[in-house]
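I have a structure here, written as structure tokens, and I will follow up with some questions on it.
Only a single protein chain was left out; the remaining protein chains are all shown in position.
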Amino acid sequence: MVKVGIAGGSGYGGAELIHILLRHPQVEIAWLSSQQHVNKSVAEVYPHLRGFLDLKFSSVQDLPAADLDLLFLALPHGHAMKMVSGLPKGLAIIDLSGDFRIEDPAVFEEYYGIPLEAPEIQKCFIYGLPEINREKIRGARRVSNPGCFATATILALYPLAREGWVKGPIFVDSKTGSSGAGNSPTAGTHHPRRTNSLFPYKPFRHQHLPEIVQVLAGSNPLIFQTYSAPFVRGIFASHYMELHRPATAEEVRALFMDYYGAERFIRWVADKPDVNYVRHSNYTDIGAASDGPHLIVWSVLDNLQKGAAGQAVQNMNLMLGFPEETALNLAPVHP
Amino acid sequence: MVKVGIAGGSGYGGAELIHILLRHPQVEIAWLSSQQHVNKSVAEVYPHLRGFLDLKFSSVQDLPAADLDLLFLALPHGHAMKMVSGLPKGLAIIDLSGDFRIEDPAVFEEYYGIPLEAPEIQKCFIYGLPEINREKIRGARRVSNPGCFATATILALYPLAREGWVKGPIFVDSKTGSSGAGNSPTAGTHHPRRTNSLFPYKPFRHQHLPEIVQVLAGSNPLIFQTYSAPFVRGIFASHYMELHRPATAEEVRALFMDYYGAERFIRWVADKPDVNYVRHSNYTDIGAASDGPHLIVWSVLDNLQKGAAGQAVQNMNLMLGFPEETALNLAPVHP
Amino acid sequence: MVKVGIAGGSGYGGAELIHILLRHPQVEIAWLSSQQHVNKSVAEVYPHLRGFLDLKFSSVQDLPAADLDLLFLALPHGHAMKMVSGLPKGLAIIDLSGDFRIEDPAVFEEYYGIPLEAPEIQKCFIYGLPEINREKIRGARRVSNPGCFATATILALYPLAREGWVKGPIFVDSKTGSSGAGNSPTAGTHHPRRTNSLFPYKPFRHQHLPEIVQVLAGSNPLIFQTYSAPFVRGIFASHYMELHRPATAEEVRALFMDYYGAERFIRWVADKPDVNYVRHSNYTDIGAASDGPHLIVWSVLDNLQKGAAGQAVQNMNLMLGFPEETALNLAPVHP
Partner (left out) sequence: MVKVGIAGGSGYGGAELIHILLRHPQVEIAWLSSQQHVNKSVAEVYPHLRGFLDLKFSSVQDLPAADLDLLFLALPHGHAMKMVSGLPKGLAIIDLSGDFRIEDPAVFEEYYGIPLEAPEIQKCFIYGLPEINREKIRGARRVSNPGCFATATILALYPLAREGWVKGPIFVDSKTGSSGAGNSPTAGTHHPRRTNSLFPYKPFRHQHLPEIVQVLAGSNPLIFQTYSAPFVRGIFASHYMELHRPATAEEVRALFMDYYGAERFIRWVADKPDVNYVRHSNYTDIGAASDGPHLIVWSVLDNLQKGAAGQAVQNMNLMLGFPEETALNLAPVHP
């Protein structure tokens, strides 16, 4: 049994990691930390997990690094980069924050508002999007797990960017559920406000934009607008663009099949995407509609699964040599 | 024009008061306070009211008591009782907190957890439930506005209590929308938790219970259980009881018609109550079903209207001699 | 008192019309029809209006045309055009369907799937968007009320189209609440499916597109994509585009102020649009964000108010010479 720890395990991402790892036959959750809940049991912090994991939250200072094989870091931005340099080289690490996603320190600072403390450490991290970087992840000891918005948009645009189909700017209208904001109550997640609302935030400047640009490395301007939507789980991303030459629905499908036809966690859904149909699963559903010269590509995923904890476990499976879908092979749940 | 002020006007109750008073032909909103938002405009604090009221929030310390005819106090529990003794006798006051609802200081302290500072001032306050206390309110200068749960349950039980129909305990299962918790985000109103949930709180001990007991003055034990429900506005109260002698649906209806047939803001709805159908109005819909020996009585209201600001304006109209329904004569809104 | 009738008054648009007209001091609702609810009372069909209007639904065949001054037609597409030719010339008409919005019969048939039966009658109808066509509406006897999506997008794009700021295609991502689908249950409005979902429908081909194109008369391709969102009321429309020359936020604001600064029912909200803040009102909130070369314009409205019944009453007020805001001067409601 591989022993894993989760630092910062009291957020929604942490709960989801626990939930997935509980059904992983080769993994034992050996340690959890939460600065807010030191010494509380999992059952106190997560009532839904009552009876499933008999463990107390520690302080992150008490990390038993030598006893763990792999550590998930689910800390707020800025914490992982302070911590990683002190950890044993042999400890495999998957970081779910933005700390190691951006290669260019100036870009990191621009979007995250803090300096990138350890650029040389950042270079050791592989960007953990298996559908793009699978082979690099297999051998890696350090993986930086992508952002939820970034996962949705990179997967939607990667084939088009690689093949150079798009002319001019790509406009992204991406809506997130409230769980993306974490489990601390805020004005934007207050039920009376959120439940019947839709509103934009961070115009043009969401911090997931630079990792998308870094991966796509394209010449098309990317206009990236995020919205808060009144569901709990899910990213629904719409991508609007003009094509160099008109494409039929079938040509678009063929392009995506070419790239993703063998992918376990990507499904083609034509013009029927819905966040309902990927919920509580590691799937990204991708579809599109075309009027010939213009193309709309949609991607939907569960922000806590493929957008965070599910993808982290997918990365772990690759890093540790387990079958990639271990513990992730459940169908989405509806209703 | 009557000049009114609202102390503590930046909560949901305050916004609702403003909304109602804006359509009151005899009233001018002359002053607003909010400790949190001093010097901010109404439009900044309430984006939906942009363009409707050109006023800034003051500090409650800057109350221009001499310039106002009537003051609504919409402050947290414990604040009004510190403040009222310093106000001019001539200033009419409607307090929306629990500070002046309870006659017995020991009971007040038991349920509110703080001592009742000015019991003699409490005695000057009339309990502002017009359907029960209309004539007393007409002459009053000091009115204590009832709690939202209390309004729903008193109106549902008053005829039965007065006529002595009930044998044994009355069980109350009362569900509230999230706006009842106010506009400060909390764990219980965090969208990911609240939107698909139902959970009880304050078993047997909600602070609205003593004002209900005080008004009903009955001998039936009252078991009062409150729940958080996943809608925004509304109280849905179910009352379960055994009757001394079996009653038909028609007899029950006749009893309630007898008490409330002439009431503008009470409607009889038989077995079809729904919070949907009173929303954004000052109405209480009451209905019932009976199997003969047992009776279920339902009452539904909008917690920010009949449960708070609407009833406060109804009280104001009575106190100032305006027609009782002024500014309150809009139909409920659905969907 | 002006006597008005509503044909097809049992849908959400009809209920909203009744709700608004009940507070109109110069109007009496004299007649209502519903094929589904003939002889039922308003209270049976709309429980929230219990006690507000003592009227029964008639059959549309029993229209007392001679006794009415104005008739609202709130019938499904295809019905109004069969009916209007038989109505007295003197009867003012406001049609809420799509029947008379489209000038070109071929375009109408393409989008509505039925032939335009009376093209010459269509020519008598003024497109009832007061902010664009106010003077024509004032003298009109026949007005065609715009679609909800169309109102949102035309108001958002009109100044830009008129001034020729936009280079290349405009992409519209427009989300509607469930009330837009009417009050008949369907798969797309089934609560277990709708409440946590987001999904596109009618890719590129929504029937509101041609009326937008007709009004804007621009040369920019319009890519128009509609979505079902999990709130009840509201249209939230996002418009993405590239500009011929970069514009600052202030220049964009100035442009819109130039066109709409005097409009009672349009508010500028910069980068803070939210469907929450226009609900239950006739307002359209418009805002924008720019990164220089690219522009996002947002418009939000209540689909049953400015998107249907509110705008219909605004048109009625203009047609009949009442102040334009009569019965529409209530602030939005939140939460």
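Here the chain labels run A, B and C in written order, and each chain numbers its own residues starting at 1.
Going forward, a residue touches a chain if its C-beta (ideal position, glycine included) is under 8 Å from a C-beta of that chain, and two chains touch if they have at least 3 such contacts.
Not measured: the values here are computed from a predicted model.
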Contact partner of the left-out chain, one of B:P273, B:G310 or B:P332: B:P273
Options B:A229, B:V252 or B:L330, residue touching the unrepresented chain: B:A229
Listed residues A:S10, A:S33, A:S58 or A:S179, member touching the removed chain: A:S179
Where the unshown chain meets chain C, residue by residue: 12, 177-179, 183-187, 189-192, 194-196, 230, 232
Contact footprint on chain A, counting only the chain that is left out: 12, 15, 19, 22-23, 46-52, 179, 183, 196, 232-233, 267, 269, 272, 274, 276-281, 330-335
Contacts of chain B with the absent chain, listed as residue ranges: 168-169, 171, 173, 175, 177, 192-193, 195-200, 203-204, 221, 223, 225, 227, 229-234, 236, 238, 240, 242, 271-276, 279, 289, 291, 293-294, 296, 298, 334-335
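Here, only the chains that are shown with their structure count from here on.
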Chain of greatest Cα-centre distance to chain B: A
Rounded Å distance between chain B and chain C, as computed from the means of their C-alpha atoms: 36
Mean-CA-position distance for chain C and chain A (Å): 39
Chain A residues counted as touching two or more neighbouring chains: 177, 192, 195-196, 230, 232
